[in-house]
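Complex shown without one protein chain; remaining protein chains in place.
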Amino acid sequence: PLASQKEVHSTSDEVVEIHANVDDQPGEGLGYAMEQLMAAGAYDAYFTPIFMKKNRPAYQVTVITTSGQLTAMVDLLMTHTTTFGVRWVTMKRATLPRTFKTVTTQYGDVTLKIGNRGTQSKVTVEYDSAAALADRHHISLDQVRHAALLAYENELG
Amino acid sequence: PLASQKEVHSTSDEVVEIHANVDDQPGEGLGYAMEQLMAAGAYDAYFTPIFMKKNRPAYQVTVITTSGQLTAMVDLLMTHTTTFGVRWVTMKRATLPRTFKTVTTQYGDVTLKIGNRGTQSKVTVEYDSAAALADRHHISLDQVRHAALLAYENELG
Amino acid sequence: PLASQKEVHSTSDEVVEIHANVDDQPGEGLGYAMEQLMAAGAYDAYFTPIFMKKNRPAYQVTVITTSGQLTAMVDLLMTHTTTFGVRWVTMKRATLPRTFKTVTTQYGDVTLKIGNRGTQSKVTVEYDSAAALADRHHISLDQVRHAALLAYENELG
Amino acid sequence: PLASQKEVHSTSDEVVEIHANVDDQPGEGLGYAMEQLMAAGAYDAYFTPIFMKKNRPAYQVTVITTSGQLTAMVDLLMTHTTTFGVRWVTMKRATLPRTFKTVTTQYGDVTLKIGNRGTQSKVTVEYDSAAALADRHHISLDQVRHAALLAYENELG
Amino acid sequence: PLASQKEVHSTSDEVVEIHANVDDQPGEGLGYAMEQLMAAGAYDAYFTPIFMKKNRPAYQVTVITTSGQLTAMVDLLMTHTTTFGVRWVTMKRATLPRTFKTVTTQYGDVTLKIGNRGTQSKVTVEYDSAAALADRHHISLDQVRHAALLAYENELG
Partner (left out) sequence: PLASQKEVHSTSDEVVEIHANVDDQPGEGLGYAMEQLMAAGAYDAYFTPIFMKKNRPAYQVTVITTSGQLTAMVDLLMTHTTTFGVRWVTMKRATLPRTFKTVTTQYGDVTLKIGNRGTQSKVTVEYDSAAALADRHHISLDQVRHAALLAYENELG
């Protein structure tokens, strides 16, 4: 509890969540729009299936960004989706302070992201470094991920 | 078990389930396509959200129909969706033998569909008759539905 | 950038997004509720599939409306859905200033909605006018839409 | 309208809606996380399917809670999901004042939840009491639910 | 390729996939139905969100079972869902031959399922044994899972 309160308080900041409902654009155009949003620095952009009036299967486009990037992201949504309107809300956010570390596995080097949770830590495997090794060795992503986590455990002793 | 086997055996027939994946058509065009499919006599037409390659949020269009209607339904899919290909499979089907019955409620008459399950029966309220009364009385659909089920129970004694 | 900032600033206003989670009402009752919400003037009402406790497949009902309409919309949700509670948040909104224009195609007249984005414009085809022509000529909605966009391009020269 | 305005005003309070997007954790771990969140007193916890970058099918985890429980819920999300960040927003909420009542059916006693809407009331069947009877009698949940609603109607006269 | 062909051929058998579309039953009744289907021995039962006519957000119920269990499963669907009809198709199936093995971790004993893929093997952690330890130690499911996989790797040397 004490540890976790510190987590929330010390790292909380704000993000903006932008929503647009799209029922008049093909999915491939939305896929293209996501690439533009991510390339422009959105924290995240994703699609949620929704069901709208007149039997229209649609998607809600959500973008997570900063208030400083809001105007640029709204502009990209206006350009790359068919929407005539977007809405947004500011949300509080808590994130774990993180460090990066490289471990060596039988497949090659893999980057880990390590979150600091007071006396505990939280580890995740960076996708790009693991996917590159999976590609090279023709194995599954999970095999590389588990090898990296094993290497990390062994280093910790 | 004996009763239910009879159910399955005595009423089983076949339907065709047609699938088309659509990632290059707006949702409003799909809503329009659904209307055309239903108007042409499809048993059912519905959309399932699916996630396709290149980050494309898409929809699978499914049509349930008879083998006799297959060609007409494929033609409608080719006309009203952007797909260049559809696939289908024949499925066995079991349906309950059914009768219709009208009951009188404080809001007006409602039609019930009654399925025969041997010694048991299964009752459902026909949407259109209930929705008309809900509209007229400015109440919820559920209020009409429960009044109709109550009237049915009371008639049975 | 300059243009888009102006867009956001000059047209931003507020909407309210209302959420209710429904796991104890049939889908046909929700479809009926959507009709009541739209008829009462909601900007939008839509369903999002969600997965709740005790293996319950459910739907989140979302309504987009104004603060002035909030009470009426909450009342409709309480009447037409089974929910005992709803929640809402005010969101900022940016919309493009828009004008309407009619173009003539080989199928008949179609209404376009044109959004003003500074030096650029954004065009979309009004569904009802296009669907009416698709119905009359037994063609797809997309065929009418593209004919309308073509007529618009040709007018612009 | 008068009645419903009172509803909204007299019972409105606040809840916090917390979001986390998860694309690097198996579904079974998320199911386990939901149990921990509900056991710790979340009003609700649910999953929404979303589609994220790099063709990743993912889930948004949403938790509805109070501001007093926020820190504890964020801590549970950090412990039981793989996320490195969560975001939240405070929402207004309106709930119906409610009472509970037991009715006797041919299957046993069932608890009803009754919402007070001024001159109207709204009734729902408590799941656990109905499911227990359905289990004991090997019948469907709906059969018990309708028997309970019928008993309630008959008591009201 | 040789190995995998053997996999498919030596272990292929048949399953039946049953579908029912449900738009007139609350989600909590479907959750109850799933429990009945699983308790009766279905290989799997799950819900897919679908969007049906008249703006109805609905769910497709799917049951995976054997041809020997088909009648019993159809009967359960007729009893515990509101559907008046179900459809099914026989599918070929390939499964990995599997063995079970217990490993010891710092949290207690965990059961692993090991699939034989010729020269390779595939390992997964049995949910119930891992969830019990996560509950006892107040840690995440993933922590137990990774400890178990680590123990397995170390045993293999």
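Labels for the chains are A, B, C, D and E, by order of writing; each one numbers its residues from 1.
We take it that a contact is a pair of C-beta atoms (placed from the backbone, for glycine too) under 8 Å apart; a residue touches a chain by one contact, two chains touch by 3 or more.
For clarity, every value in this text was computed on a predicted model and none was experimentally measured.
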Which displayed chains the unshown chain touches: A, B, C, D, E
For chain A, residues in touch with the removed chain: 25, 28-29, 32-33, 49, 79-80, 82, 127, 131, 134, 139-142, 145
Residues in chain B touching the chain absent from view: 19, 21, 24, 48-54, 58, 60, 70-72, 74-75, 78, 82, 84-89
Sites on chain C contacted by the missing partner chain, in the whole complex: 49, 51, 53-55, 57, 146, 149-150, 153
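Assume only the chains that are shown with their structure count from here on.
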Identified repeat of the A-B interface (over half of residue pairs identical), from C-E, C-D or D-E: C-E
Pair with more cross-chain C-beta pairs in contact, given B-E and B-D: B-E
By mean Cα position, the chain sitting nearest the middle: D
Rounded Å distance, chain B centre to chain C centre (Cα mean): 26
Intercentroid distance (Cα basis), chain C paired with chain A, Å: 28
Of all residues in chain C, the ones touching two or more other chains: 24-25, 28, 34, 47-49, 52, 54, 58, 82, 89, 127
Pairwise touch network: line, ring, star, complete, or other: complete
